[in-house]
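Shown here: the complex without one of its protein chains, the others still in place.
Our next item is chain A:
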């Protein structure tokens, strides 16, 4: 009897005690309160902390709706020199002014007829006011315009000017960074344009074809065959695959013919004679490096190049083009020979080449190059500041040290003749990259200084047909002169 009534109680929800009766619906309510609370907390966190990082995105066209309410912030060099500012006349009309004009054209960009450079990538901060809600309300009541945040770049006016002057009227690019932090010190591309004229001349700029385009930032978007600068990676591959690499010797006869491949000549058919690995690199000996290239285990060579971010994102925050490397395990022997000395199908941007040289300078660790040091609001408070970011360990410290020795030898006795008896010891690699039918060539230099305590890494490219300077290394020297005060 008792059992029966118990059973009945259990079955009949209606007659159970009130507390018990509400248990399930209460639990469901609490479940929903919790998941709703998660959404609310997330939304607050999103707005306070996460949004900052995502809103500064060129796809965020909503920022433009602010243009009428905000006086666009300034872009400044690392020493505070104004690179871009907005002038407001008595009627409230805004004019964007670039005091240094074409010297900073590509890196700073323009903000008329579209946007480019930092004007594009930092658009959100330039048009934002990171201020507290109360002062925003008071600005709303007064109907006053906000002042956008100022962007402090990592750029040095001295180096930028020196690089711009050294390039002269040659097509090409100069890019330099602090290899220990990733701060970009200068970024010049020529032909350039005066961003002050964007309103009138933009349509003319668009008419140039890709060879002459003034809008192309050659430092980050230009893709060139790497020439002999690629021997840095071939050298590293040889070191990785042969623990006795220091015992390497080669006898150069001015050219080499490997069975199954094409004949490879040294530059001007120079006969380098007996060489060690260091001197073969310093002489930029094509015969030696083509031989090394063919001797390498192909798959490991390819994976090393891939580790150095070829065919991949460089993960930088500004516009650039990806470098390409097309060697496969099935490629012909002549393709390997040419790739090993930097000819063939490989294409690289000056920015990427600088990153490779910088990773040698920075004990093998590749850092992310960056242009923006910090963003500061109109009251002088820092809104956001940026720090060094590692992209990966590219080689061991010991390997980096050895490659540095090789690169020092380039400047001491090898092809880097511009740096003989130079004020500081420079580690570098020159390159001449043939293009088209092979009769003309681009001139490269990558390197860093001082070689034993690197402060600046630099990469210069001069497109074929340059005049007034004998090769890229002299442009690099002019920039280093400016940096070290010679």
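Worth a mention:
Rule of thumb we're sticking to: contacts are C-beta pairs under 8 Å (C-beta built on N, C-alpha and C of every residue); 3 or more make two chains touch, one makes a residue touch a chain; residues count from 1.
Please note the rule applied: contacts and distances are computed from a predicted model.
Candidate names were "Cell division protein FtsW", "NADH-quinone oxidoreductase subunit N", "Peptide ABC transporter, substrate-binding protein" or "Phosphoribosylformylglycinamidine synthase subunit PurL", and the UniProt protein name of the unshown chain is "Cell division protein FtsW".
Of the options A:24, A:200 or A:315, the residue whose C-beta touches the omitted chain is A:24.
Of the listed positions A:88, A:137, A:206 or A:271, the one in contact with the omitted chain in the full complex is A:137. Residue A:33 is the one among A:33, A:88 or A:271 that touches the chain missing from this view. Where chain A meets the omitted chain, the residues involved are 13-14, 21-29, 32-33, 35-36, 38-40, 42-44, 46-47, 51, 54-55, 57, 59-63, 65, 133, 136-137, 140-141, 143.
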